[in-house]
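Here is the structure we will look at, set down as structure tokens.
== chain A ==
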Amino acid sequence: MTVMAAGVDVHAHVAGPKVNTGRNFRPEDKLFNTTAGSGLKRMEGGFSVPTVLRTAYLYARMGFGFSMEAAMPPLYARHTHEEIRDTPPIIDQGALPVFGNNWFVLEYLKENEIENTAAYIAWLLNQTKGFGIKCVNPGGTESWGWGMNCETVDDVVPYFDVTPPRQIVSGLIAANEYLGLPHCMHVHGNSLGEPGNYEITLDTLKIAEDFKPQNDFGREVVLHNTHLQFHCYGGESYASKSFESKSKEVVNYINSVDNISYDLGVVTLDETTTMTADGPFEHHLSHMNNLKWANTDVELETGSGIVPFIYNPKTFIAGAQWAVGLECGLFIKDPMRAYITTDAPNAGPLCRYPRVYKWLMSAKARDDMLDNTLKYGDKIRERCYIGELDREISLYELAMMTRAGPAKTLGLSHMFGSLKPGLEGDVAVYPYNPETDTDDPEKIEYAFGNAAYLIKGGKLIVNEGEIVDMGNKRTFWVNATVNDNPMVERDISEKFRRYYTVTQNNYTVEGEHYVRNPYVIEVDATK
Partner candidate 1 sequence: MTKIITDVVCPFCGTLCDDLEVAVSDDGEEILEVYNACAIGATKFLHSQAKDRITRPRMKQEDGSWKEVTYDDAVDYTANLLVDAKKPLMYGWSSTSCPAQGVGSEIGEEVCACMDNTATVCHGSTLIAVQDVGVPSATLGEIANRADRVVFWGGCNPAHAHPRHMSRYSIFPRGFFTGKGSKSRKMIVVDPRKTDTAKMADVHLQLEQGRDYELLSAIRVAIRGEELPDFVAGIPKEEIYETAETLKSGRFTVIFFGMGVTHSLGKNHNIDIAIMVTRDLNDYTKAAIVAMRGGHYNVTGSGQVWGGWQFGFPFCLDLTRGFARYNPGDSSSNDLLVRDEVDAVFVLGSDPPGAHFPVRSVKKIAQLPSVCIDPHITPPTSAVSKMHVPVAFVGVEVGGCAYRMDNVPIETRKVVEPPEGMLTDEEFLQKVLDRVRELKGGQHNHDRVSHQKWFCLRLFRGGLTETKWMSLSKTARSSMQAMSQSRPSLMPLA
Partner candidate 2 sequence: MAAIQINLISGRTIQQGVSMEGGKEKLAYRDACGILELDDAEFKRLGCFKNTNVRVSSEFGSVVVKAIGATQGPHPGLGWIPMGPWANAVVDPNTYSTGMPTFKGTPVTVEVAEEETVLDAIALITEECL
């Protein structure tokens, strides 16, 4: 048996409007996998975009105790919270509202008004019961309101034209540290998935050089770059003669600094559903695979897109993406700053976490993929770094990359992520014997997908692989107090009066129906 603290998921799309659109418009995702309830469980269904019931049961089986919903459009915050409430209470959850294309933020940062930006962020976190600052394709999604995009950190945003993404990212980091929020600024940079985008990624990461973490939560980073795999591409096209991995360059830069963390976003070679607040990217993707495309632009705030996607192991590019994701996990020097995710469900479904662990922990499993499953294994060895890496992640490193690290970057290390005394008492026990089970990598995948026991808040949830208790979910949100700011208050009421289609009083998310069991983290930024 292997005993660890319960897992902490730093980035997954498991609740909210776009996840739901994904479920809604993909009946085929439920084909052959809907199951009847048994024991305490209700009926469940779905593979890449499972129903909330399956999501919670999956987390329990994988021994997770906390999950962060990665992108919440503020206007749809109620929807996200309704889903979180209906997700079986096994798992604690929080949600990050998106800020990178918000008109208030764009206007304040145009004038470099960090204090006003911070006051607005504090207000919005309170209104939406959000946890921290997410920034998706800064400036790009606003441009998408006109059918355009921001492809580099210095592209200008139409109308808001003096606010290039460079200013948005640095402004949001500054506001985050001004407030001293538990989590750092959580960014999905420009030009996701484009060959040659690693330079843009490096440009984005270098913005963090000017900042130092300021918070009372033991967080040591100021920027979290999510699903780094999608941002580490070289070359000019997806063809095998041009595309190349640049994970080494990007991760080496991260190794050279100490204030950046990231998660991997490993491609798991499945048929999945991509969904992101990066509206222009999904439009672009729909032109690549010609599958159905859903898009929703959200007034004054953000946008989003959804496209089903098949990462086909018979193609070069899917295999190369798979390799890049794993490289991101293998080049890291400090595993406390690199977290294992699949950007569920973008690079792969939630249920594939254990498979990613297997690939990271076993060079044999990786070679098996390259030799037997991937059609272009040799080409991939040539264009990526995967062939030169024989590192195998140890169980201790795995614990850092799936619990201790994410808990620390979320500012929750005083509650989750380790087995030291004084924490929340979240413990997972996996049927894996580190002495004898090293012979077969499949045992890793099995063990981490079938926790024998899960204890949450000191309460037994999973007993001998069976769910025996539904737990008592808490919804985490951050209440930041700032000094009175009449200007921001006036701006807010003015925008609601003129440009929103809901009134300001109908915007606030409150009440037991949305947040049944809140866990409020108070932050005082009045000093």
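Assume a residue touches a chain if its C-beta (ideal position, glycine included) is under 8 Å from a C-beta of that chain, and two chains touch if they have at least 3 such contacts; residues count from 1.
On the choice of candidates, all candidates are chains of the complex that A comes from, given by their letters.
What you see is a predicted model; the values in this text were computed from it and never measured.
> Touching chain A in this complex, which is it: 1 or 2?
By the stated definition of touch, the match is candidate 1.
> Quick check: in the complex, which residue numbers of chain A touch candidate 1?
Residues of chain A touching candidate 1: 15, 17, 19-21, 23-27, 29-30, 34-40, 42-46, 49-53, 75-76, 78-79, 82-83, 86-87, 103, 144-147, 159, 283, 286, 291-300, 303, 306-307, 498-503, 505-506, 511, 513-514.
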